[in-house]
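Omission of a single protein chain aside, the complex is shown with its protein chains in their original locations.
Presenting chain A:
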Amino acid sequence: MATRFKHPAQDVAGLGTGRALGFLAPAMLLIAAFLVFPAIWTIYIGITNYRLTGVEAVSPSMVGLTNYTRALNDALFHNALWLTMLFVLGSAIVGQNILGFTLAWILRRARPAVRRTVEALTLLAWILPSTVVAYLWVAFFDRDTGTLNSILGTTGTAWLIDYPMVCLVVFNTWRGTAFSMMLYSSALQAVPPSQLESARMVGASGWQTLRDIVFPHIRGHVLTNTLLISLWTANDFSPFLLTKGGPNHESETVPVYIYNVALQGGELGYSSAISFLLLLANLLVSLIYLRLLRRRA
């Protein structure tokens, strides 16, 4: 079979271009159908007045950047952005990061049985389906028969209504800590023990050891982890399962707002525009992290 490869070394499998493309095609088709097309479609309907029902559902018309200018002046969108920032800061950057690192640091010297048990329990929170977990937390926070109220003796406190964002932050910290813990556990193993022992020999305190020896070693891991959990949290839809964005938009993060605009309000065009703005925000955050990551201390 004739191939287009100039050197045999480039075609190690000996397939030739045609058959090689043949093997690639199914994967490419799936990616195109479920990833590339919806993405482009979202950008497209973002500049239309496409709706879920009504005349515009049948024949949407182009509205240019109207959706985007509307978003910039939309108080509810601003509210959603602010709540998303709080959610990311509270549950990911602070909550999951610090709790995950603390667990990893403590478990490092724990007995293997203790370590495995804590790891398994933490992982369980991470691998359970969102719907199951959300149901558990709704039960936990319930006003009349909730576990939390039983423990605290505060029957009648409607946590999800009175403190919706606090509940979401606690919930997401609990749910996502496993990833940070696992990542930091393996990162800590990369710190040479002799360096920790050197610090011990000169009498460095626990905090001094962390600041001077451990963090410089795992700086890259901290940045990567923070990036990943920030993006996941910003795009997380499970807040909807707990509070549906309420009460009165008090816990309506951007993904929840997008859903409410699209399916409650039926404005698919507008919600697509907001989706695209969220994508841009994610991109911006990623670029900042990458810049930090590249800057070697």
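The rule we apply is simple: a contact is a pair of C-beta atoms (placed from the backbone, for glycine too) under 8 Å apart; a residue touches a chain by one contact, two chains touch by 3 or more; residues count from 1.
Criterion: contacts and distances are computed from a predicted model.
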Chain not present in the shown complex, as UniProt names it (candidates "Glutamyl-tRNA(Gln) amidotransferase subunit A", "Putative membrane protein", "Na+/H+ antiporter subunit D" or "ABC transporter ATP-binding protein"): "ABC transporter ATP-binding protein"
Option touching the unshown chain, where A:A80, A:L103 or A:I213 are the choices: A:I213
Touching residues on chain A - with respect to the absent chain: 192, 194-195, 197-205, 208, 212-213, 216-217, 297
